[in-house]
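Inspection log for the structure reproduced underneath, given as C-alpha coordinates.
Apart from one protein chain that is not included, each protein chain of the complex appears where it belongs.
Moving on to chain A:
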Amino acid sequence: MVKTSSRWTNLAFQLLAIILALGFTSLVMVLAKADPLEAYRNIVMGSVGSLNKFSDVLVAWVPLLLATSGLLVTYTAGLWNIGVEGQITLGAIFTTWALRVLQDSALSPALIILIGFISGALGGMLWASVVAFLKIYGGVNEIFGGLGMNFVATALTIWLIFGPWKRPGIGSMSGTEPFKEALWLPTFPGLRISPWSVVVGIVGIVVIYLLLQGTYFGLKLKAVGRNRRAAFLLGIPTTQYMWMAFLLCGLFAGLAGAVQVLGVYHRLIPSISSGYGFLGMLVAMLINYQPTWAAPVALFFAALNIGSIQLPIVMKLDSTLSGVLQGALVLSVLLMDGVRQRLMQRR
(Lines give C-alpha, C1' and ligand atoms only; values in the text may rest on other atoms or scores of the structure.)
Protein backbone atom coordinates (compact mmCIF):
# COMPACT_ATOMS: atom_id res chain seq x y z
CA MET A 1 0.00 0.00 0.00
CA VAL A 2 1.84 3.01 -1.26
CA LYS A 3 0.67 6.26 0.20
CA THR A 4 1.17 8.39 -2.85
CA SER A 5 -2.43 8.78 -3.92
CA SER A 6 -3.29 12.37 -4.39
CA ARG A 7 -6.32 13.88 -2.73
CA TRP A 8 -8.01 14.24 -6.07
CA THR A 9 -7.94 10.59 -7.05
CA ASN A 10 -9.21 9.78 -3.58
CA LEU A 11 -12.07 12.17 -4.01
CA ALA A 12 -12.81 10.82 -7.46
CA PHE A 13 -13.02 7.29 -6.12
CA GLN A 14 -15.31 8.36 -3.30
CA LEU A 15 -17.53 10.21 -5.73
CA LEU A 16 -17.63 7.11 -7.89
CA ALA A 17 -18.63 5.08 -4.85
CA ILE A 18 -21.53 7.40 -4.11
CA ILE A 19 -22.69 7.26 -7.73
CA LEU A 20 -22.44 3.48 -7.61
CA ALA A 21 -24.56 3.31 -4.45
CA LEU A 22 -27.17 5.70 -5.83
CA GLY A 23 -27.20 3.79 -9.08
CA PHE A 24 -27.76 0.50 -7.32
CA THR A 25 -30.54 1.90 -5.14
CA SER A 26 -32.17 3.53 -8.15
CA LEU A 27 -32.06 0.22 -9.97
CA VAL A 28 -33.85 -1.43 -7.04
CA MET A 29 -36.52 1.26 -7.23
CA VAL A 30 -36.90 0.96 -10.97
CA LEU A 31 -37.36 -2.76 -10.52
CA ALA A 32 -40.11 -1.96 -8.00
CA LYS A 33 -41.64 0.34 -10.62
CA ALA A 34 -41.01 3.51 -8.66
CA ASP A 35 -39.52 6.80 -9.76
CA PRO A 36 -36.10 7.13 -8.06
CA LEU A 37 -35.89 10.91 -8.41
CA GLU A 38 -39.29 11.30 -6.83
CA ALA A 39 -38.18 9.01 -4.02
CA TYR A 40 -34.96 10.96 -3.38
CA ARG A 41 -36.90 14.22 -3.44
CA ASN A 42 -39.30 12.85 -0.85
CA ILE A 43 -36.46 11.67 1.36
CA VAL A 44 -34.83 15.08 1.25
CA MET A 45 -38.05 16.96 1.92
CA GLY A 46 -38.99 14.50 4.63
CA SER A 47 -35.75 15.05 6.48
CA VAL A 48 -34.88 18.73 6.07
CA GLY A 49 -38.13 20.06 4.62
CA SER A 50 -39.18 21.67 7.87
CA LEU A 51 -37.82 22.50 11.28
CA ASN A 52 -40.02 19.80 12.73
CA LYS A 53 -38.60 17.17 10.41
CA PHE A 54 -35.06 18.28 11.03
CA SER A 55 -35.59 18.06 14.77
CA ASP A 56 -36.76 14.47 14.30
CA VAL A 57 -33.56 13.80 12.37
CA LEU A 58 -31.62 15.11 15.35
CA VAL A 59 -33.58 12.79 17.63
CA ALA A 60 -32.20 9.86 15.63
CA TRP A 61 -28.81 11.49 15.17
CA VAL A 62 -27.83 11.73 18.83
CA PRO A 63 -28.00 8.02 19.75
CA LEU A 64 -26.53 7.07 16.39
CA LEU A 65 -23.64 9.47 16.91
CA LEU A 66 -23.06 8.21 20.43
CA ALA A 67 -22.97 4.60 19.23
CA THR A 68 -20.62 5.56 16.41
CA SER A 69 -18.35 7.45 18.81
CA GLY A 70 -18.04 4.44 21.03
CA LEU A 71 -17.39 2.14 18.11
CA LEU A 72 -14.57 4.37 16.84
CA VAL A 73 -12.66 3.54 20.01
CA THR A 74 -13.04 -0.22 19.67
CA TYR A 75 -12.32 -0.10 15.94
CA THR A 76 -9.15 1.87 16.64
CA ALA A 77 -8.10 -0.88 19.02
CA GLY A 78 -8.77 -3.40 16.27
CA LEU A 79 -11.89 -4.77 17.94
CA TRP A 80 -15.21 -5.58 16.30
CA ASN A 81 -17.59 -4.68 19.03
CA ILE A 82 -20.73 -6.13 17.53
CA GLY A 83 -22.11 -6.27 21.05
CA VAL A 84 -22.80 -2.56 20.87
CA GLU A 85 -26.51 -3.23 20.36
CA GLY A 86 -26.73 -5.10 23.62
CA GLN A 87 -24.71 -2.38 25.31
CA ILE A 88 -27.23 0.23 24.17
CA THR A 89 -30.03 -1.99 25.44
CA LEU A 90 -28.39 -2.46 28.82
CA GLY A 91 -27.89 1.29 29.05
CA ALA A 92 -31.61 1.70 28.48
CA ILE A 93 -32.42 -0.96 31.06
CA PHE A 94 -30.19 0.62 33.69
CA THR A 95 -31.62 4.07 33.01
CA THR A 96 -35.15 2.72 33.32
CA TRP A 97 -34.17 0.95 36.50
CA ALA A 98 -32.74 4.11 38.05
CA LEU A 99 -35.83 6.09 37.11
CA ARG A 100 -38.17 3.46 38.47
CA VAL A 101 -36.35 3.43 41.77
CA LEU A 102 -36.12 7.20 42.08
CA GLN A 103 -39.29 8.46 40.40
CA ASP A 104 -41.26 8.72 43.62
CA SER A 105 -38.38 10.03 45.70
CA ALA A 106 -37.91 13.59 46.83
CA LEU A 107 -34.97 14.16 44.51
CA SER A 108 -35.32 16.87 41.89
CA PRO A 109 -36.18 15.63 38.39
CA ALA A 110 -32.96 17.11 37.00
CA LEU A 111 -30.93 15.06 39.44
CA ILE A 112 -32.91 11.91 38.67
CA ILE A 113 -32.32 12.43 34.95
CA LEU A 114 -28.61 12.91 35.59
CA ILE A 115 -28.52 9.71 37.63
CA GLY A 116 -30.40 8.08 34.75
CA PHE A 117 -27.61 9.05 32.35
CA ILE A 118 -24.91 7.81 34.69
CA SER A 119 -26.74 4.53 35.26
CA GLY A 120 -27.12 4.08 31.52
CA ALA A 121 -23.40 4.55 31.02
CA LEU A 122 -22.70 2.03 33.75
CA GLY A 123 -25.10 -0.47 32.20
CA GLY A 124 -23.38 -0.22 28.83
CA MET A 125 -19.96 -0.59 30.46
CA LEU A 126 -21.12 -3.63 32.41
CA TRP A 127 -22.29 -5.38 29.24
CA ALA A 128 -19.12 -4.42 27.37
CA SER A 129 -16.99 -5.72 30.20
CA VAL A 130 -18.52 -9.17 29.80
CA VAL A 131 -17.48 -9.23 26.15
CA ALA A 132 -14.05 -7.87 27.12
CA PHE A 133 -13.63 -10.50 29.78
CA LEU A 134 -14.56 -13.30 27.41
CA LYS A 135 -12.21 -11.92 24.78
CA ILE A 136 -9.22 -11.21 26.97
CA TYR A 137 -9.35 -14.10 29.41
CA GLY A 138 -11.50 -16.63 27.63
CA GLY A 139 -10.16 -16.23 24.13
CA VAL A 140 -13.70 -15.79 22.79
CA ASN A 141 -13.72 -13.64 19.71
CA GLU A 142 -15.52 -10.39 20.51
CA ILE A 143 -17.82 -10.84 17.52
CA PHE A 144 -19.27 -14.03 18.93
CA GLY A 145 -19.22 -12.82 22.51
CA GLY A 146 -20.97 -9.62 21.47
CA LEU A 147 -23.53 -11.43 19.39
CA GLY A 148 -24.36 -13.70 22.30
CA MET A 149 -24.64 -10.80 24.70
CA ASN A 150 -26.99 -9.03 22.27
CA PHE A 151 -29.38 -11.95 22.46
CA VAL A 152 -29.14 -12.03 26.23
CA ALA A 153 -29.88 -8.29 26.36
CA THR A 154 -32.99 -8.71 24.21
CA ALA A 155 -34.19 -11.61 26.32
CA LEU A 156 -33.61 -9.60 29.46
CA THR A 157 -35.62 -6.67 28.09
CA ILE A 158 -38.54 -8.88 27.16
CA TRP A 159 -38.46 -10.64 30.50
CA LEU A 160 -38.51 -7.31 32.34
CA ILE A 161 -41.36 -5.95 30.21
CA PHE A 162 -43.52 -9.03 30.60
CA GLY A 163 -42.44 -9.74 34.13
CA PRO A 164 -41.28 -7.53 36.96
CA TRP A 165 -41.76 -4.22 35.11
CA LYS A 166 -45.08 -4.97 33.44
CA ARG A 167 -47.82 -2.39 33.45
CA PRO A 168 -50.50 -3.22 36.02
CA GLY A 169 -52.95 -5.77 34.61
CA ILE A 170 -51.26 -5.83 31.23
CA GLY A 171 -49.08 -8.43 29.55
CA SER A 172 -47.88 -6.79 26.38
CA MET A 173 -44.57 -6.25 24.67
CA SER A 174 -45.52 -2.64 24.01
CA GLY A 175 -43.37 -1.54 26.90
CA THR A 176 -43.25 -0.42 30.50
CA GLU A 177 -45.41 2.33 31.98
CA PRO A 178 -44.23 5.70 30.61
CA PHE A 179 -42.51 7.95 33.13
CA LYS A 180 -44.17 11.14 34.24
CA GLU A 181 -43.38 14.13 32.09
CA ALA A 182 -41.17 15.75 34.69
CA LEU A 183 -38.67 12.96 34.03
CA TRP A 184 -38.59 13.46 30.26
CA LEU A 185 -35.63 15.33 28.88
CA PRO A 186 -36.99 18.83 28.31
CA THR A 187 -37.39 19.61 24.61
CA PHE A 188 -37.41 22.75 22.52
CA PRO A 189 -41.00 24.00 22.55
CA GLY A 190 -43.11 22.21 19.95
CA LEU A 191 -40.28 19.94 18.85
CA ARG A 192 -39.24 16.48 19.91
CA ILE A 193 -35.53 17.14 20.24
CA SER A 194 -34.00 18.04 23.56
CA PRO A 195 -31.10 20.48 23.64
CA TRP A 196 -29.59 18.31 26.35
CA SER A 197 -29.37 15.23 24.22
CA VAL A 198 -27.80 17.26 21.41
CA VAL A 199 -25.24 18.53 23.92
CA VAL A 200 -24.50 14.97 25.07
CA GLY A 201 -24.03 13.86 21.46
CA ILE A 202 -21.73 16.69 20.51
CA VAL A 203 -19.65 16.53 23.68
CA GLY A 204 -19.36 12.79 23.09
CA ILE A 205 -17.91 13.01 19.61
CA VAL A 206 -15.62 15.91 20.56
CA VAL A 207 -14.22 13.91 23.45
CA ILE A 208 -13.62 10.94 21.17
CA TYR A 209 -12.03 13.14 18.54
CA LEU A 210 -9.62 14.68 21.04
CA LEU A 211 -8.92 11.33 22.64
CA LEU A 212 -8.09 9.54 19.43
CA GLN A 213 -6.39 12.34 17.52
CA GLY A 214 -4.73 14.35 20.22
CA THR A 215 -3.56 12.13 23.04
CA TYR A 216 -0.94 9.54 23.74
CA PHE A 217 -3.72 7.22 24.71
CA GLY A 218 -5.18 7.48 21.22
CA LEU A 219 -1.83 6.88 19.61
CA LYS A 220 -1.12 3.82 21.70
CA LEU A 221 -4.61 2.51 21.09
CA LYS A 222 -3.90 2.78 17.36
CA ALA A 223 -0.71 0.84 17.85
CA VAL A 224 -2.65 -1.87 19.65
CA GLY A 225 -5.13 -1.92 16.81
CA ARG A 226 -2.51 -2.15 14.08
CA ASN A 227 -0.37 -4.83 15.61
CA ARG A 228 -1.12 -6.03 19.07
CA ARG A 229 2.01 -8.10 19.45
CA ALA A 230 4.33 -5.37 18.29
CA ALA A 231 2.61 -2.90 20.57
CA PHE A 232 3.06 -5.26 23.47
CA LEU A 233 6.73 -5.73 22.71
CA LEU A 234 7.11 -1.96 22.58
CA GLY A 235 5.86 -1.78 26.13
CA ILE A 236 2.20 -0.92 25.72
CA PRO A 237 0.03 -2.79 28.21
CA THR A 238 -2.27 -4.14 25.50
CA THR A 239 -4.67 -5.90 27.87
CA GLN A 240 -5.37 -2.69 29.70
CA TYR A 241 -5.87 -0.84 26.45
CA MET A 242 -8.34 -3.38 25.19
CA TRP A 243 -10.24 -3.13 28.45
CA MET A 244 -10.29 0.63 28.13
CA ALA A 245 -11.55 0.45 24.57
CA PHE A 246 -14.41 -1.90 25.47
CA LEU A 247 -15.39 0.09 28.53
CA LEU A 248 -15.34 3.39 26.66
CA CYS A 249 -17.47 1.98 23.89
CA GLY A 250 -19.84 0.51 26.46
CA LEU A 251 -20.06 3.89 28.16
CA PHE A 252 -21.05 5.64 24.96
CA ALA A 253 -23.47 2.91 23.94
CA GLY A 254 -25.01 3.08 27.39
CA LEU A 255 -25.47 6.82 26.98
CA ALA A 256 -27.21 6.19 23.68
CA GLY A 257 -29.58 3.83 25.50
CA ALA A 258 -30.14 6.46 28.20
CA VAL A 259 -31.03 9.04 25.54
CA GLN A 260 -33.51 6.60 24.00
CA VAL A 261 -35.26 6.20 27.35
CA LEU A 262 -35.01 9.74 28.66
CA GLY A 263 -35.52 11.66 25.47
CA VAL A 264 -37.36 9.47 22.97
CA TYR A 265 -39.52 6.67 24.37
CA HIS A 266 -39.77 7.67 28.05
CA ARG A 267 -40.06 3.99 28.93
CA LEU A 268 -38.45 0.68 28.08
CA ILE A 269 -39.59 -1.06 24.90
CA PRO A 270 -38.29 -4.32 23.38
CA SER A 271 -36.42 -2.74 20.47
CA ILE A 272 -35.13 0.18 22.49
CA SER A 273 -31.76 0.21 20.67
CA SER A 274 -33.57 0.95 17.40
CA GLY A 275 -30.72 -0.73 15.53
CA TYR A 276 -28.46 2.29 16.09
CA GLY A 277 -25.60 0.00 17.10
CA PHE A 278 -25.51 -1.81 13.77
CA LEU A 279 -26.14 1.42 11.89
CA GLY A 280 -23.29 2.99 13.87
CA MET A 281 -20.99 0.22 12.61
CA LEU A 282 -21.92 1.14 9.05
CA VAL A 283 -21.23 4.81 9.75
CA ALA A 284 -17.86 3.98 11.29
CA MET A 285 -16.87 1.86 8.30
CA LEU A 286 -18.02 4.51 5.87
CA ILE A 287 -15.81 7.14 7.50
CA ASN A 288 -12.89 4.75 7.61
CA TYR A 289 -12.86 4.91 11.42
CA GLN A 290 -11.83 8.58 11.47
CA PRO A 291 -13.84 10.69 13.95
CA THR A 292 -13.64 13.81 11.78
CA TRP A 293 -16.58 12.82 9.62
CA ALA A 294 -18.62 10.96 12.22
CA ALA A 295 -21.04 13.76 12.99
CA PRO A 296 -22.01 14.70 9.42
CA VAL A 297 -22.21 11.12 8.15
CA ALA A 298 -24.29 10.05 11.14
CA LEU A 299 -26.52 13.03 10.44
CA PHE A 300 -26.87 11.91 6.84
CA PHE A 301 -27.81 8.39 7.91
CA ALA A 302 -30.30 9.71 10.44
CA ALA A 303 -31.79 11.95 7.74
CA LEU A 304 -32.18 8.93 5.46
CA ASN A 305 -33.98 7.06 8.23
CA ILE A 306 -36.39 9.88 8.97
CA GLY A 307 -36.84 11.05 5.39
CA SER A 308 -37.66 7.58 4.14
CA ILE A 309 -40.84 7.60 6.25
CA GLN A 310 -42.28 9.72 3.44
CA LEU A 311 -41.91 6.84 0.99
CA PRO A 312 -44.80 4.71 2.26
CA ILE A 313 -47.07 7.75 2.69
CA VAL A 314 -46.49 9.32 -0.67
CA MET A 315 -45.27 6.53 -2.95
CA LYS A 316 -46.38 3.36 -1.15
CA LEU A 317 -42.78 2.24 -1.11
CA ASP A 318 -41.28 0.49 1.86
CA SER A 319 -39.12 2.70 4.08
CA THR A 320 -36.48 0.01 4.37
CA LEU A 321 -35.23 1.46 1.10
CA SER A 322 -33.14 3.82 3.21
CA GLY A 323 -31.39 0.75 4.59
CA VAL A 324 -30.65 -0.41 1.05
CA LEU A 325 -29.06 2.93 0.27
CA GLN A 326 -27.05 2.93 3.50
CA GLY A 327 -25.77 -0.57 2.94
CA ALA A 328 -24.99 0.09 -0.72
CA LEU A 329 -23.06 3.20 0.23
CA VAL A 330 -20.81 1.41 2.67
CA LEU A 331 -20.24 -1.51 0.34
CA SER A 332 -19.41 0.65 -2.63
CA VAL A 333 -17.06 2.87 -0.64
CA LEU A 334 -15.18 -0.21 0.56
CA LEU A 335 -15.23 -1.64 -2.91
CA MET A 336 -13.86 1.52 -4.45
CA ASP A 337 -11.23 1.69 -1.76
CA GLY A 338 -10.14 -1.82 -2.69
CA VAL A 339 -10.09 -0.97 -6.39
CA ARG A 340 -8.03 2.14 -5.73
CA GLN A 341 -5.50 0.28 -3.64
CA ARG A 342 -5.15 -2.42 -6.25
CA LEU A 343 -4.59 0.13 -9.00
CA MET A 344 -2.02 1.94 -6.89
CA GLN A 345 -0.15 -1.29 -6.23
CA ARG A 346 0.02 -2.15 -9.93
CA ARG A 347 1.50 1.18 -10.76
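The rule is short, and it goes like this: a contact is a pair of C-beta atoms (placed from the backbone, for glycine too) under 8 Å apart; a residue touches a chain by one contact, two chains touch by 3 or more; residues count from 1.
Convention: contacts and distances are computed from a predicted model.
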Complex member absent from the view - protein name from UniProt, among "Transcriptional regulator, LuxR family", "Acyl-CoA dehydrogenase", "Lipoprotein" or "Nitrous oxidase accessory protein": "Lipoprotein"
Contact partner of the left-out chain, one of A:F24, A:F133 or A:F162: A:F162
Sole contact to the chain not displayed, among A:T25, A:S197, A:T238 or A:N305: A:N305
Touching residues (missing chain, whole complex) on chain A: 32-34, 46, 49-50, 52-53, 56, 59-60, 80, 82, 143, 154, 158, 162-163, 166, 169-175, 178, 190, 192, 264-265, 267, 269-271, 273-276, 278, 281-282, 285, 305, 309-310, 312-320, 323, 327, 330-331, 334, 337-338
